[in-house]
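Note that one protein chain is taken out, while the other chains of the complex remain in position.
Every chain is named by a letter (A, B and C) in the order it is written, and numbering of its residues begins at 1.
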Amino acid sequence: MNTEEIEFLAEQEEVTIIPKFTDSRVVHLISGDIGPFRAGIPCVVPIWVAKTLRKKHKCKIVAPEWMELDLLEQKLEEEKSSRFFTPMPSDHYMGIAHLLLSDDSDIEHADRLRLTIKNIWDVRVAKARASADTFLKGGGRHAGIDHLTQLEICNLRPLLLDALDTKHQLSVPMENMSALNTSAASGSLSESFSSASTPRRSQ
Amino acid sequence: MWGDKAIELIKELERSSELFPPFDDDKVRLILEECRVLNQFIEDAMSSTFDPETNNYLAGVKARTAALERNKRCLLAYQWNRLQTLKKMRWEFGSILPPEIKANMSETEVQWCTKYSKALANYMKNIGGRNGLNLMLDMQPPKDLYIEVRCLKEYGKLELDSGEVFNLSENSQHYMPRSQVENLIRLGVLEHINWS
Amino acid sequence: MSNLEDMFLNEEEDDEEAITAKSVLEMITDAWVNEKLCPEILPNKAELVEVMMEQIDQMEENVLQLQKTDLRSIIHRQELERIRYLIRSYLRARLEKIEFYSVWVFKNQSVLSPQELAYLKEYLSLSVAPLKNLCDRFPGPAGQLNPKQMEIAPDLEAHVFAKSRVDLPDTIIVHDGPREEEITVTKDSQRIVPYSCIRQYVRDDRIKLI
């Protein structure tokens, strides 16, 4: 999966908005009901709805609870000092930050929030790369990766899985690599010979 | 050496700077000629007498059998990989391929493309309810219903499902439904501008 | 019609067990992610897709009643585009595997929907033809297609990232050369593992790929 596809998933997460309009009818979306909307009264909608409403100047988006500077700076410290990945407030923290903290965001301190979240991301990704390397060096075919989020995994995938697969395939006795090309394929002829003549040296 | 022409064919394909190099029928014919000679040896050997001292053809037969299999593998890999490219092109260019590419296709490949298109069309007609589902659309996650586009080349009139008609002349800019212009953007007729 | 459809249509009568449109959509979303990340083609969810396409058709008609500029219409249409994308991308991911692993999938065809199976058959016959043409020009016994060689099997030993939806009743076993390791899998735990050792759980939706 790529970044855009994971962002698509993040857009389905819910967020609180403050509508600037009133419409007492509930909208029956396939993904669940939203509304009614009352100007000034917060309500919860999927992020993609919030983005659309906002583009039309129909609402303000409220920061999720976890999107708070003090909290995030604490999180950053925690992440730095832990050997493991610490649990994140949302499995889509990076995607949501990206969706909600644009340049003209409604959310206060958007710049600093964005920076802090990016710092957390950087610490985690560096940690992930280092442990990927250790894992690859150490051997073994499985490892716990609790609390890694989808986007982090997406970033790690080609670096780790391809190398891991390659390493594994080098080490297993070959059944299906290109032996196809030669001995197996020419088997029919050489077999008919082996009985007729010289004994073949066994491996 | 046996198999040299076959590996040249493979390298040609691997190293070509072209999206779809011409089908190298001359080389294919040379490889098949080599195979004929190899096969002749094997047939002759099989029908002659075997004598471990004076007429030991075993190694010769084994090596030639391997060479035959090798040539076959290279030829099949050549054709198979070209079909993979054609397939990808069907998804990217649509059903009409550029003349430069068409010119490089063998007769078999031209036919294959037609059949592949037909098979896909059949499948897409039979899925997703009443009207079928065109899988060539929505290649990226959708964002906005309407998007801004600039026309990169003269295209002429485009009629939307709604009946509305747009005149797509070079450098003109339009605000149009994403779902109905995505294809033209992917083909390079339109450019998606001012996205968010 | 299928049980699923019955449940779906009876949703108002039996609230507890009912499968709502929302939950069908969630299941399709999960199927999409799994299919994108899984080395092999997974059992099809054609029933879910059918139900969802009917929903879409219905919703489309309802939306026609609304003014095009009505905010509600815009949001509905946007949702329809999102769901259609999801279904298209999901079916494309399957199609890609059907084509690439065609011979292997043909042998394991129970995972396909009837439409996919029909497509696979057509694809196989049209793809074999050019290769067979070449083989026909071959002298001697080599001039035959060997179906065994043509078969490309998915790499079930490929490593994947997985997350468990449940506490698994049994441990899973990871083979690493002569060594075997047992792992207890708890709900929401995440790991890197070879696909082969969680295959059955991915296929029955107890473990999802991430």
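Everything that follows uses one rule, which is that a contact is a pair of C-beta atoms (placed from the backbone, for glycine too) under 8 Å apart; a residue touches a chain by one contact, two chains touch by 3 or more.
Just so it is clear, contacts and distances are computed from a predicted model.
Visitor: Hey, which one's the missing chain according to UniProt: "Exosome complex exonuclease RRP46 homolog", "Large ribosomal subunit protein bL21m", "DNA replication complex GINS protein PSF3" or "Putative 3'-5'-exoribonuclease family protein"?
Guide: Cross-referencing UniProt, the chain left out corresponds to "DNA replication complex GINS protein PSF3".
Visitor: Specify the shown partners of the omitted chain in the complete complex.
Guide: A, B, C
Visitor: Which residue among C:Asp155, C:Glu181 or C:Asp205 touches the omitted chain?
Guide: C:Asp155
Visitor: Would you mind spotting which of A:Lys55, A:Arg112 or A:Lys167 touches the chain that isn't drawn?
Guide: Within the whole complex, the residue contacting the unshown chain is A:Lys167.
Visitor: For chain A, which positions touch the chain that isn't shown here?
Guide: These residues touch the chain not displayed: 2-4, 7, 98, 102, 118, 129, 132-133, 136-137, 151, 154-155, 157-159, 161-163, 165-167, 169-171, 174, 176-183, 186, 190, 198, 200-201, 203.
Visitor: Which parts of chain B are in contact with the chain that was left out?
Guide: 1-3, 7, 10-11, 13-14, 17-19, 41, 45, 55-63, 65-67, 70, 73-74, 76-77, 80-81, 88-89, 91-93, 98, 100-101, 139-140, 143, 147, 178, 182, 185-188, 191-192, 195-196
Visitor: What residue numbers in chain C mark contact with the hidden partner chain?
Guide: 39, 100, 149-150, 152, 154-155, 158
The working rule: only the chains that are shown with their structure count from here on.
Visitor: For chain A and chain B, let me know how many angstrom lie between their CA-based centres, rounded off.
Guide: The mean C-alpha positions of chain A and chain B differ by 32 Å.
Visitor: Report, in whole Å, the distance between the mean C-alpha point of chain B and the mean C-alpha point of chain C.
Guide: Inter-chain centre distance comes to 25 Å.
Visitor: Would you kindly tell me how far, in whole Å, the mean C-alpha position of chain C lies from that of chain A?
Guide: Comparing mean C-alpha positions, chain C is 19 Å from chain A.
Visitor: In chain C, which residues are in touch with two or more of the other chains?
Guide: If we look for residues of chain C contacting two or more partner chains, we find 56, 74, 78, 82, 85, 89, 149.
Visitor: Residues of chain B that contact two or more other chains, please.
Guide: Where chain B meets two or more other chains at a single residue, that happens at 42, 69, 73, 141, 144.
Visitor: Quick one: in the complex, what on chain C touches chain B?
Guide: It is residues 49-50, 53-54, 56-57, 74, 77-78, 81-82, 84-85, 87-89, 91-92, 95, 99, 113, 115-116, 118-119, 122-123, 126-127, 129-131, 133-135, 137-140, 142, 149 of chain C that touch chain B.
Visitor: For the complex, give me every residue of chain B touching chain C.
Guide: Interface residues on the chain B side: 28, 32, 35-36, 39-40, 42-43, 68-69, 72-73, 75-76, 79-80, 83, 87, 108-109, 112, 115-116, 119-120, 122-123, 126-130, 133-135, 137-138, 141-142, 144-145, 178-179.
Visitor: Using the touch definition from the top, list the residues of chain C that touch chain A in their complex.
Guide: Residues in contact with chain A: 21-22, 25, 29, 33, 36-37, 52, 55-56, 59, 71-72, 74-76, 78-79, 82-83, 85, 89, 141, 146, 149, 153, 155, 157-161, 174-177, 181, 183, 189-194, 210.
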